[in-house]
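One chain of protein is taken out of this complex; the other chains stay put.
Here is chain A:
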Amino acid sequence: SGLSSEMLPGPYPRTPEERAAAAKKYNMRVEDYQPYPDDGLGYGDYPMLPKRSAHERDPWYQWDQPDMRHNWGEPMHWDFDMYIRNRFDTSPTQIPWHTMRKHFLVFLSTMLIMFGIGQFYPSYRPVGPKQYPFNDLYLERGGDPNKEAPVVTHYEI
């Protein structure tokens, strides 16, 4: 790439000068720039942007990249590839989230419980063993044709 090492991400900024330089590097205001907490997880000085998906961005604005709804040089979220429009959508829902979750869980648990009960206590019409003709298919099952077949009757008169 054509970027010098000052323009690439680096370690966590410790002094205010480093923070200002990092904010300038990422094209952000110094007040807006907030790096991830220094927990040693590997974020470095990458800014922590609000977790908003691409669905929430203005669909009518002339973005430089309309499919990503992203402008040239704008700092990208760490999970940018999760927040594209094919994937995770954080836009506010029409129905409150906990209502949707409650309805979904009620439906799912009801269905699972009914299926579970049906597994252990199956319910079907009475059945009996299958009855085959010709003395329970004596010859077809390899019985000796010279011997007398055991007579099997499936009826009672």
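Points worth noting:
In this section, contacts are C-beta pairs under 8 Å (C-beta built on N, C-alpha and C of every residue); 3 or more make two chains touch, one makes a residue touch a chain; residues count from 1.
The definition used in the following text is that contacts and distances are computed from a predicted model.
A chain of the complex is left out here; the name its UniProt entry carries, from "Carbonic anhydrase", "Transmembrane channel-like protein", "NADH dehydrogenase [ubiquinone] 1 beta subcomplex subunit 4" or "Gamma-secretase subunit APH-1", is "NADH dehydrogenase [ubiquinone] 1 beta subcomplex subunit 4". The omitted chain makes contact with chain A at the following residues, 1-3, 7-12, 25-29, 31-32, 39-44, 46, 50-52, 56, 64, 71-76, 78, 80, 90-93, 96-99.
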